[in-house]
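Note that one protein chain is taken out, while the other chains of the complex remain in position.
Letters are used for the chains, namely A and B, taken in the order the chains are written, and counting of residues starts over at 1 for each.
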Amino acid sequence: MATYVLVHGAWHTGDLMAATAAPIRAAGHEVHTPTILGNGPGDDRRTGLSAAIKSIVDYIIGKNLKDIVLVGHSYGGMIITGVADRIGERVRRLVYWNAFVPNDGESLNAMVPPHYVDLFDQIAGASDDNSVVMPYPIWREAFMNDADAELAQSAYDQLNPHPYATFTDPIRLTTNPAEMQVGKSYINFTEDTALPQSLGWHPRLSEKLGLYRLVQAAGGHEVCFTDPEGLAKAIMTAGRD
Amino acid sequence: MATYVLVHGAWHTGDLMAATAAPIRAAGHEVHTPTILGNGPGDDRRTGLSAAIKSIVDYIIGKNLKDIVLVGHSYGGMIITGVADRIGERVRRLVYWNAFVPNDGESLNAMVPPHYVDLFDQIAGASDDNSVVMPYPIWREAFMNDADAELAQSAYDQLNPHPYATFTDPIRLTTNPAEMQVGKSYINFTEDTALPQSLGWHPRLSEKLGLYRLVQAAGGHEVCFTDPEGLAKAIMTAGRD
Partner (left out) sequence: MATYVLVHGAWHTGDLMAATAAPIRAAGHEVHTPTILGNGPGDDRRTGLSAAIKSIVDYIIGKNLKDIVLVGHSYGGMIITGVADRIGERVRRLVYWNAFVPNDGESLNAMVPPHYVDLFDQIAGASDDNSVVMPYPIWREAFMNDADAELAQSAYDQLNPHPYATFTDPIRLTTNPAEMQVGKSYINFTEDTALPQSLGWHPRLSEKLGLYRLVQAAGGHEVCFTDPEGLAKAIMTAGRD
């Protein structure tokens, strides 16, 4: 049995991974769902990318977790890449789930279409703490296209303002993902339009991993809400040896 | 419950949408399946694009339909775009189902690979009324790849010669689809090769909608024949709020 650490995406918290963690635990695995610094209630929304990464490094070291399958969703791909670079000896396999795959020096925003960057710039600029909130129409149509209106709204109500510096800070890595000597998997949900599919997750970002295992299933960007059972299954297929 | 207007594709009539309309009605919705001018028995095959669009505008106004979910298949994407531009106040959401998405000044042929345009030019030129018929081998292999031979033939036998001017006329729009202030969805059947997938429906044409909701399912271009139940389900997922 394996130890899974599920790292959520932007605007989320670890608690929102509970429905996904349950079937993985039921299959006999140990599952952790930490909240990244900057997304917790009361966290400083001026948190930057290196502090966000460090919070998950500290979580793993604090619990002395070893041989872990480290799963990252969306923005969480930035985090797990940084964690693997810092404490790779504790990582058995990296699993990117519709996630950003950065090389040294890249920010999340460098992988996002310009119209999203412009939108985020405006929203963060209008906030008093450099945070971004997701506009509901984008959330409903592009992130939760596979949900009904009620689920899209109830999920939206659980989001939190995201520390924008984690999108604009370049990541610092000693080793790029393609050269990392761990197992690597990419889970692609085929209706995910959080990035436009012409400039999408897979194969554009997945192939930055070098040799990796592809897992695909039907669903949008937020299967943690729309299909946590299907997501759990995909994670276990991606995470097994 | 919503009011759906299903606008068929080239060579089709509204009657061919009956099997798709039935499960949508069974779910409690009102469904209309008009035939576009130029495709009805006895219609003039020299009908142009603006007259074709006007025929659906007239249908909607004549029945005083409001707050409609307007669905267009293939060539029907030209029609629903034109209808939304003319009577947008009656449209709640546009649903493109493997459909053309034109901007002002574009014709359907402008979105089709050159070898199809050449073929259509030859067929229309050889007709006595500027109409095009679909050659059976293309229909069977590229449009009905998910059917057996019997279904491919029986569907083919129900097609009618299509008024070619509706492919060559540029559309006139005051507002392009990306700027239209209505809900927009795109349904992509993943085995559709009516357009070569290297120059395909999605994301090439879908992303001309700006913010939109993607729905995908398995099937070819003619799921109205091969899987009307699956199509109805996709339409309702695309059409809900």
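Quick note on the criterion: a contact is a pair of C-beta atoms (placed from the backbone, for glycine too) under 8 Å apart; a residue touches a chain by one contact, two chains touch by 3 or more.
The model shown is predicted, which means the values in this text are computed figures rather than measured ones.
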Residue of B:G105, B:P196 or B:G210 in touch with the missing chain, whole complex considered: B:P196
Of A:Q122, A:Q158 or A:Q216, the one touching the omitted chain in the full complex: A:Q216
Identified contact with the non-displayed chain, of B:A142, B:V182 or B:L211: B:A142
On chain A, residues whose C-beta touches the chain left out of the figure: 183-184, 202-204, 207, 211-216, 237, 240-241
Contact set of chain B toward the excluded chain (per top definition): 137-138, 140-142, 145-146, 148-149, 190-191, 193, 196-198, 200, 218, 220
